[in-house]
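And now, subunit A:
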Amino acid sequence: MSAPATTTALRVTGLTAGYGPVTALDGVDVHAEPGRITAVLGANGAGKTTLLRTVSGLVPARAGSVHAGDVDLTGAAPEKIARAGIAHVPEGRGVITELTVEENLRLGALLGKARGRTDTAIDDVYEMFPPLAERRRRDAHTLSGGERQMLVIGRALACGPDVLLLDEPSLGLAPRVVAQIFELLRERVEGSRLAVLLVEQNARSALSVADEGVVLNVGRVVASAPAAELAADDALRHAYLGF
Partner candidate 1 sequence: GCGAGGRPDSGSGGGQSEGSTVGITADSIKVGSHFPLTGVAAPGYSEIPTGTKAYFDWVNANGGVNGRKIDYVFRDDAYNPTQTSQVVNELVLQDQVFAILGGLGTPTHGAVVDFLNTEGVPDLFVSSGSLLWDQPQKHPMTFGWQPDYEVEAKILADHVAKTFPQARVGLFLQNDDVGTDAERGIRRYLDKQIVSVQRYTPGNTDIGPQMSALQAANADLVIGFNVPSYTALTQLQGLKLNYKPQWVYSNIGADPVLVGSLLGRFSQGQITDSSLLNGIITDEYLPRADNPADPWTAQFDAIWKAHGDGGPLTNFRIFGMSQGYAFVQALLAAGPNPTRQGLVDAVEKGGTQFQGPWAAPYRFTADKHSGMSGVKVVQVTGQTTKALTPVRTTSNGDAPIQDETGGETPVPPNGIPTNPGA
Partner candidate 2 sequence: MTAPPADPAPASGSPATGGDVLFAVDEVSVRFGGLVALDQVSLAVPPRGVHGVIGPNGAGKTTLFNVCCGFVRPDSGNLRWHGTPLRRLHPHQLAGMGIARTLQGVGLFRGLTVAENVMVGADRHRRAGFLSGLLALRRSDRDERALRERALAALDELGAAHHADQLPGSLPYPVQKRVALARALVAEPEMLLLDEPASGLGGDEMDELGALLRGLADRMAVVLVEHHMDLVMSVCDRITVLDFGKVVAEGPPDAVRDDPAVVAAYLGEEAHR
C-alpha cells in the first residue's frame, strides 16, 4: 500500500470545467505532493471552489484529467473519488444538519482507512476541537457557524485521507482557532504522506503555512511557485492577492 513518497498524490492536468455557458476553469494544471501543503489563491470568482469541486467529481470536467497517484479519477463519481482517499471540506454548509455531531463524525470515520478504529478517529477530532466533544449528542443544526466549520474539518481528518482539499477552512472561525488549525495542518502534513490543497481568501496567512502556491485568475493559472517566492513577488501580490 505504501506508495513511494515521491509519487505525486494528486495531479490535475489541463482541467476545464464550468456551469452552462460559464467557463470557470480553463486548462488548469495543479499538483499536490505528499507531505506538502499547496495553497490555491485568487480573487472572488477566480475558480478556486470550482477547481476543488471538479477534482472531487461534483462538477463534471469538460477536459483534462485528475490522477491520484497512478489512479485515473477523471470523470469518476464523487463517492468513488472519496473512497480513493481524497477528502473534501466544502465551502460553507458541509455539515449534515439533521444528524448529530457524532453521527457526522462517524460518517467520516467510516470512510476508508479509519474503518475498524472509528472510535479513536472520532476521539482524535474531539481532542482537536473540544467544543465538539461537549456537543456530540446534539443535532448539528444547533451548532454555531464556527462550530460547524470545526465539525467539517474534523470530519475530513477523521476520513484519514491521502489528499485533503480544504475550501476556505478559516471561514467563520475565530483567529485563535484558525491559527490552531494551520498549526495542526503543518503537524499532520510534516513527514506524512498527506497532501493538502488549501484554498484561502486570506492569501497572507495561507502562504505563511503553505509550501507551494498556485494563483488562479478567471479560471487560469497565472502563477505557480514555492510559497515564499509568491509572497515575495510584490507585483503579483498587488495584482491578484490583494495584500
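Throughout what follows, a residue touches a chain if its C-beta (ideal position, glycine included) is under 8 Å from a C-beta of that chain, and two chains touch if they have at least 3 such contacts; residues count from 1.
Keep in mind how these were chosen: all candidates are chains of the complex that A comes from, given by their letters.
Only a predicted model underlies this, so the values are computations on that prediction, with no experimental measurement involved.
Of the numbered options 1 or 2, all belong to the same complex as subunit A, but only candidate 2 touches it. Chain contact summary for the complex, subunit A toward candidate 2: residues 43-45, 91-92, 131, 134-135, 142-147, 149-150, 168, 171-180, 201-203, 241-243.
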